[in-house]
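With one protein chain held back, the other chains of the complex are shown just where they sit.
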Amino acid sequence: MIRNGLPPRKPAAELAHHIRDEYRAGRLSRRQFLSHAARIGLLAAAPARAATLGRPGATIRVASQVPAGEIEPLTVSEIGGLVMLCQTGEFLIMDGQDLILRPSLALSWTPNADCSVWTFALRPGVKFHDGQSFGAADVVATMDRLSDPKAGSNALSVLRGVLSPGGTKRVDDLTVRFELDAPNGNFPFYVSSDNYNAIMQPANYAGDFEKTFNGTGPFRLERYQPKVGASFVRNPDYWGRKALPERSEFLFFNDQQPQLLALEDDQVDVIVQISVQGAQGLLRDPDVRIIDFPAATHRQLHLRCDEGPMADKRVRQAIALSLNRPGLIHGLFQGRAKLGNDSPFAPIYPSTDPNVPQRAEDIAKARDLMQAAGQGNGFETTLTTERLQEIPDLAVLVQNACGDIGIKVNLRIEDGATYYGAAQFGRSDWLDSPMGITDYGHRGVPNVTLAAPYLSHGAWNAAHFKNPDYDRLVASYIAAIDLSTQRGIAGQIQRLLLDETPVIIPYFYDYIAATGPSVRGVAVSAMTQVFLQDASFG
Amino acid sequence: MIGRGILAAVFRRGALSLLTLVLLSMVIFAGGQLLPGDVGRSILGPLADARAVAALNHQLGTDAPPVLMYLRWVGGLLHGYMGMSYAYRSPVAPFIGHALTKSLALAAVTLVIVIPLSIGAGIMAALYRGRWQDRAVTLGGLSLTVVPEFVSGILLILVFGVWLRLLPISANTRPGTGLPEQLRHLILPSLPLVLILFGYIARIARAGMVEALDADYTRTATLKGLRRRAVLFRHVLRNALLPTITVIAAQTSYLLGGLVVVETLFRYQGIGSLILTAARGKDYPMMEAGILTVGAAYILSAIAADMVIAALDPRAKAAQR
Partner (left out) sequence: MKPLERLARPGFLLGFSIVLFWVICALFGGFLEPQNPYADDLMNALAPPSAAHWFGTDQIGRDIFSRIIAGAAPILSVAPAATFLATLCGTALGLVTGYAGGWIDALLSRLIEVILALPLIVVALLVLVALGPSSLNVTLVIALVFTPIIARTVRSATITECKLDYVPAAQLRDEGALHIMFVEILPNILPPIMVEVTVRLGYAIFTVASLSFLGFGIQPPSPDWGLTIAENYGLIVGGYGWTVGFAALATASLVVGVNLVAEGLAEAFG
């Protein structure tokens, strides 16, 4: 039986040999090898390297964004809230800044032949802060809650179409089986720290997380004050290496500037996330340690493919060719970003095909394309977007670039809430506008960003892009487990999107955090999570 | 002593104010209803499922008819219950209390600086009436009144915070900081407000002083042989103070809720920013409670000012006799 035209799946053991061969042949870097091996659970049992640890007993003070609402694992959807969740809560798998998956509450995970069923072995001897033991029943309950459309969790944006309620099955107290809606080669990422809502909760969780912050993590809650801050203390009953700091204190801020001032005045030790815009001074300060690593955070400039002059792909290509991408990275991010090539395949992903030519500014060619599409006299359109970080500046720069090729762009810069509206077609400026810029956060794999914004019936398809070839390619990418297969399909997707250009992605910018000069051992993820269990001074 | 006539007048004033307050609550509530956007959607975000949004709206009671929602709200207020924040799912009152405290702190620092400064300047202007001191105070004060707070704030930050490094730029301090240090952080944010109020109060103080200087009772008192200094202190100062109290009461709504620009510039979470954030986030209970608090404070301060003036004004006492 032929499954959508692809060769039959390789059993897991053969896969292991296969990626080792790829690595030896030099087609994979060491980091990519580790990342890929970890994903399919080959490294799961490997012990963590013991790092040189600092002195225990410190109080670490952290500046973080103020959570926008209640701290409820199901509904948290922004930085302030998700930073809180990962202080006391833990995930089955940890996704670090190197995109390599590591065991946390799950010890190992293996797929079946076609990646439609994944079996996870859970860590024994784990207790929640309230004393209950952690086991398969809790995983089942948590995942069912997260994947239930009626519960309205933020995690649905990740799990819809992948895992449904009832798909998580308890095999025994320490084994869980996930029966997916469709084969998915990257599934472990979906239950990792990437899915920031997926902290494990007890089966009898009653919806009062903000009062207790009950979890399995190395810290437990001392005090939480909405809009003000939170403090956590070391959990003496933690299953792993006890946290080095005795306490951590979080101060909430509405804006970046007071956070920068607080770090300079030594009122805080860590800033969770920094945007380059506004922090140019801090980034030059020799007394501050900057944590900077590449991430997949990006902006999508969507162009309507179903109506208007931009329905012709030559016009869309012309707009893409009018942008000076290195200039954008230099001016907007001081170089702390990677070039985007108009597809969600960021340079950091192992599955990205590196051989696809990078699009560059070419005004002459852009003008020719406009002529060929019959738009030699130009046209007028409106770019709608939200007021967030550098996006208004990007909008102005796009406006100027389009002006160079004859397109008069009017700007509408709105509040985030107004831009997103009801987030449904017909009731959202985001989804209805002819041209718009949307912010997309980092993800450990491109699955979600390939699907919702681009698929013919994607919920976030602001470009109204409908391409059956694309849909087919994405389905096979998601189902692929083999890295070279993934890469092959990725290459096809990248070239298709470069040709069709429903969305312009000019850059993927780095994740940046900052600490005081004597702080050590702070771990962060590109999801803007911060982990303090190994933090110390000196 | 407050005589019966005064008391009756205050009573009537109080009743009218209550009417104003009720009207205010209706206007605020109606305004909230007119704001666009779906409450449930605002809280759950653009990616949440439509059914979950509908469920949340029902749970919060936002799908009830407006009149019913209004009556529920007023009923709650009468029991001292300010409502439940849509965004934080916890009572609104602590947020309002916290923000109000911060606004009051800033207002207090402002008044402590501006009142002596402007009354002093106004009196000096009156004493040197017509001369350059007078023109400097009057014209200078009035020019400063129209400079937007964020403009003077920026210039003050650049001079005192960045260039001279005399004052801290941030208005916020870590919890546990001593009161003097906290107050020191409020100086720079209060200066734009001081500049704005200075012109008003100085001018009023000057006018009151001029009137008092020319008035009969001053000449009478001087003729009686009292030293000019004593006359000034007892009779005239009181006259400069009275209109000042009126001005301050009139500026209460500004001093509490209208500081949203200064609060934004200095990232200080007073009640003005609270109202703005709540409005943007469609957190109507928070927004409406905040606006009502500011309006009520204004009305209360107007009544209080009337009573103080009635107690101090010699002319009112004379009329009473």
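Some observations on this one:
Each chain carries a letter (A and B) given by its place in the written order, and its residues are counted from 1.
Throughout what follows, contacts are C-beta pairs under 8 Å (C-beta built on N, C-alpha and C of every residue); 3 or more make two chains touch, one makes a residue touch a chain.
This structure is a prediction, so every number in the text was calculated from the model and none was measured.
Checked against the hidden chain, the listed residues B:L265, B:M286 or B:A305 yield one contact partner: B:L265.
The hidden chain makes contact, of the residues B:V39, B:I157 or B:I201, with B:I157.
Residue A:Q399 is the one among A:Q399, A:N467 or A:S484 that touches the chain missing from this view. Interface note: of B:N57, B:S190 or B:S253, the residue touching the hidden chain in the full complex is B:S253. Set against the missing chain, the residues A:I413, A:A475 or A:A523 yield one that touches it, A:I413. In the full complex, chain B makes contact with the omitted chain through residues 16, 19-20, 23-24, 27, 31, 34-36, 135, 139, 142-152, 154-155, 157-158, 161-162, 169, 253-254, 256-258, 260-261, 264-265, 272, 275-276, 279-280, 287, 291, 294-295, 298-299.
Residues of chain A in contact with the chain left out of this view: 255-257, 260-261, 277-282, 284, 324, 327-328, 330-332, 387, 392-393, 395-397, 399-400, 411-415, 418.
Heads up, the rule we're going with is that only the chains that are shown with their structure count from here on.
Averaging C-alpha coordinates per chain places the centre of chain A 45 Å away from that of chain B. Chain A contributes residues 68-70, 75, 77-78, 149-154, 156-157, 226-229, 251, 253-255, 257-258, 261-262, 265, 267, 415, 417-418, 420-424, 428, 430, 459-460 to its touches with chain B in the complex.
Those residues of chain B that touch chain A in the complex are listed here as 37-38, 41-53, 55-56, 87-90, 95, 98, 169-170, 172, 174-175, 267, 269, 273, 277, 280-282.
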